[in-house]
Each structure stands twice: as structure tokens, then as C-alpha cells.
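One structure coming up, written as C-alpha cells, with questions to follow.
Every protein chain except one is present and positioned as in the full complex.
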Amino acid sequence: MNKYKKITLDGLIYQNPTFMLVLGTCPTLGLISSAFSSMGMGLTVLVVLTLSNIIISALRKVIPSAVRIPCYIVIIATLVTFARMFLEKFLPDLYDSLGGFLALIVVNCIILGRAEAFANKNGVLESAADGIANGLGFTVALTIMGVICEFLGKGSLFGAQIMEFKIGMLATPAGAFLVYGLCIAVFVYIIDGFERWRRVKANKLARENLLNAKEAA
Amino acid sequence: MTVKQFFKSTAFKCIITLTCVLLVSGIFLTIMNGLLAVSDAERFERAINKIYGKSVKTETVAVANYNDNATIDEAYRVKDDGNYLIKSTGKGGYDNGTVTCWIVVNVSGGAVKGIDKVVIESNKGQSYIDRVSDKALNQFTELYTDGIIYTQDLITNATVKGTKTAICNAVNGALDFVNALLGNVTEDIYAEFDFVEYIETKLTSHEVNEDGSITFHIVTKGLKEPSGFKVDITINADGVVTDYTVTENGSTSNTYVGQMHAGILDGTLFEGKDFAGIEAILDNGISLPSDNSGTEISTGATHSNYLCLYAAAFATKNYDKLIVDDGGNEGGGETDEGGTENE
Partner (left out) sequence: MGTFIAIVLSAVLTNNFITAKTYGICPFLGVSKKTSSAAGMGIAVTLVMVLATLVTYPIYTYVMVPLKIEFLEIIFFIFIIASLVQMLEKIIQKVSPTLYGAMGIYLPLITTNCAVLGVTELLIGDMSAILGNASMNIGWAVIYALFAGLGFTLVMIIMSGMREKLNYYKTPKAISGFPIAMVTACFICMAFYVFSLISI
């Protein structure tokens, strides 16, 4: 069980693909001007990533290592094409709002990166968990930034107008860069602080234990 | 390497694996494409639903053209409420480009009642089209008064007027088409008049006053920089301008309004003159010299001045046609109405 906890925490926080590893930046910057499209992109990547992780880890013993990258690319491209057909048929609104970035999921570094770093070394179940964790990490990060950018840049949330006040710049690529950069900084700062607090606490506990042991002796 | 060795080598295994993966992917996607492909009919239905906001049934209407400024691409009658959905391409955009719009024309009782919605579908060469917001397009529902949309009333952020003109042309084309379809073609009474080159004949109107004078409410077209002017001109029975007011100035900005000829702005240049007097303002008759210079109206806003001069020429030259043709009838009609009011 501990293994899955580590996979989940890594995907969501310590190895968060958006904030810690800064992967998949193109769709992030291109779509966070709208909360709806950024969340849609996150969920699409979540599905494609999970499926590709499962397929690749199932095939990891069959595919010779010399041609593994072309094989992965074909598998991912197939899944993306499928996702595109699915969205065009059943969710045309999302399909329109994602635009060109839908096809570019193929070259999203997160998917190929997880295939290379995790799925071709681990079993099907772990890979599926890893795909879901990383996909969720990506989705949550994109949605947070999408909400910030849309709320401040357009005065709306998920398309519903909330206030008149807006900073138009935050809905342009320039604002996307700014918000993304600041979000990374805040995220890293919080994680660093948390780690330091945990270390200090652990040291204190160890020292108390030592003192107690001495007194007892 | 013998053949046998090759079949056992890694290279062979690689080729087989890659081919298999490609084949499986191709077959999978072909099947999925068969299942999930969005047909043209579905795409069309989706486009209509997006415009309408609800799903409706339509029937195709044969396309014909009644307006030179627009091409009707597709036309549909909505079975549910009798409205018409027209896809129309307006000409006269920036750099001779075009704008294609979907237009929902509200029809009830066999007559056009208004415009429900305008949605831009595509354009050619209109780089500022993004600045035409939905808010601007919604104005069409309010702008519809008498069967034609007047370009200048549409407020957009597209500083290039061409884009605006093309959209209005598309909408007017759709209106003309639906009117013709319903058999409600209004006769253009000014079409055969002189000097209609710069006059929006469908928007212009006149009334015959009790003393025999005629008041024109003239709307001009745009000419290069300025867009259309609205001018009220009253001509007395002798063909002399007695009253002249610019009700709406089409100049690009207040700077150009300031540069217009003062006598044209307040009418002192025209008042008291008949057609010969108006014609004499320019030495060469009533056409603008190609170099725009050397005449009284050559100020910083020559084209604005010229549009007003043209409106005055239109009014003074044509007033007698109205008196001869329908002066009696219309005058009688107005007196009758007046009579009823008195009683």
C-alpha cells in the first residue's frame, strides 16, 4: 500500500509535472486563460496518460528497446487521435476550445516522459496509478491557474460572468507566463517550507528521545 | 548473415514489432473513425443548434441573389417557428475581402419582423475581425427598423470600416433575399432619380409639406474616409433650398468635422440656392475633381464636404419629380390625416 501512496504523492506534489518538473508547458500556457479549457485539457491528458501507461507497461516485455520510442509515439498518437474523435463527437464545445493543442498532446513531454521513466519498468497496476496521479497533478495545477487567469483576466469563472473588473493582460499569453511563473514560485516555497518544518520536527523528536533515554539511564 | 540468422536477429524483431503496432493502431483508428466520424449533416446541425441555442428542424430553400453587395450561400427555413436561417457573404470588406455570416431572420405573418441573431462564420482578409464582439453583433437586433441596416450605426472596435461594411452588406443581402422570397419587394422610388451614386436610396425618405415644399431625409453612402451622412434638406416650390441640417455627421473624427467647410456644416452655403447655384459651387459641374483641389470645398475634409454637396444636388435636382408624380396624391393623403386629427 505504501508503494501506491508514494506514487500518488509524487504525482500530485513532489514530482508534480506542472509545478516541480515544468513539463507540458505549451498547452498550459496556451489554455489557462480559460478555466473550462484548461480543466478539459487536464482531463484529456489524464485519460490519454493513464491509457498509454497501461498499454506501454503491458507491452514492455514485447517491445525491443531499440524501437521503443517510435512504438511509444505511435501508441500515444493513436490514443490522441482517438481522444480527438471522441471529443469532436460527444463534447464539441471542449473540442472547439482546445483547438490546435488537442493534437499537440502527442508531443506533451509528460506522456512520453512517464512512459520512459515509469511505465516501461513497472507493472500494469502501478503504471495505471502513476498515470492517474500524474494526470491529476497536471489537471489540478492547470485548473488552479485557469481559475486565477480567468477570474482576474476576464472577470468570469467557467464562462459565467462574475464581475466587471478585469485585468485584460492576464488573459493573454503574457499573463499566462506571469501567473505560471508566480504559481511555481509559491508552490516551491510552500513545499520547501513544509519540508524544512518536517525536518526540524524530526530533529526535535530525535533530540527529545535522546534526552529521555539519557535521563532514564 | 544468412537468412536464418536474420529472422532470429533483433533487427527483424524490431521491424515486426513496429509494423504490428502500426497495423493495430491503423485498424483501431479506422474502426473508430467509422464509428465516431462526424458527418457533414451532423456538423451542419451542430452549427445551426449553436446559432439557435436549441435543436430545430430545417428545410433547404433555393438560393438566389437580389443584392449586388452580398452573395447568399445557403438558405434554410426553420420548420419549428417559420424563421429563416441565411448564410450570406458580404462584399466590400477591407482590401476587397469578404465576411460570411449566419443570419437568423425573424419572420411572422408573411413579413420580416427583425433580425434575431448574426454570427460570423468566416472571413477573407479581415485581420481585425476578432474585434467585432458578440455585443456588437447583438446590435443588429436593435438596428433593424425598416428593412435595411445602416453601416454607421453598427459600433464595433474594428477600426477598419471595411469589416463593418462587409458584415452589414451580408445582413442586408439576407434581408433582401428573405423579403424577395416572401414577395415583399419594396419599390425603390428614388432608383431612377439623378445623382443617386452616393445616396442610400433605400434609407432616404421625403415628405411633402402643406406649403408645397418638400423635405428630404437623405442618407448618403460613405466615400473613402468618411462614412455616410444624414442630412435633412427642405426645398420650396421654386426649387430653392430653404432649410438644411446635418443630423448625423459621418466624418472619421471630430478633427475632420472641424476641418469641414463651415457653410456646409450649418447650411449657409446652400440655403437660397437652386440646382444651378449648387452646381456652380464646383466649376466643373457636380463631380469631384480627381485631385481634390482648387475648389471651394477643398478643405481638410473634402470627401465629407462633397457628400453633403451631393445630397444638396440630389434634393434640388429631383424635387420637381416628386411634385409632378405624387405631389397631389400624397399631399391629399396628408391633408386627410390632418383633418381627422382636427376633428
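We just call them A and B in the order they show up, numbering each chain from 1.
Note that in this section a contact is a pair of C-beta atoms (placed from the backbone, for glycine too) under 8 Å apart; a residue touches a chain by one contact, two chains touch by 3 or more.
Note that this is a predicted model, so its numbers are computed, not measured.
Considering the full assembly, A:104 is the residue among A:13, A:104 or A:140 that touches the omitted chain.
Within the set B:26, B:82 or B:300, the residue that contacts the chain not displayed is B:26. By the touch rule set out above, chain B reaches the unshown chain at residues 22, 25-26, 29, 33, 37, 94-97, 122-129, 159-160. Think of the hidden chain as still there; on chain A it touches residues 22-23, 25-26, 29-30, 70, 73-74, 77-78, 80-81, 84-85, 100, 103-104, 106-107, 109, 112, 169, 172-178, 180-182, 184-186, 188-189, 192.
Going forward, only the chains that are shown with their structure count from here on.
Between the CA-based centres of chain A and chain B the separation comes to 49 Å, rounded to the whole angstrom. Within the complex, the chain A residues that touch chain B are 62-64, 66-67, 70-71, 74-75, 77-78, 81-82, 85-86, 88-89, 92. By the touch criterion given at the top, residues 10, 13-14, 17-18, 21-22, 25, 28-29, 32-33, 36-38, 46 of chain B touch chain A in their complex.
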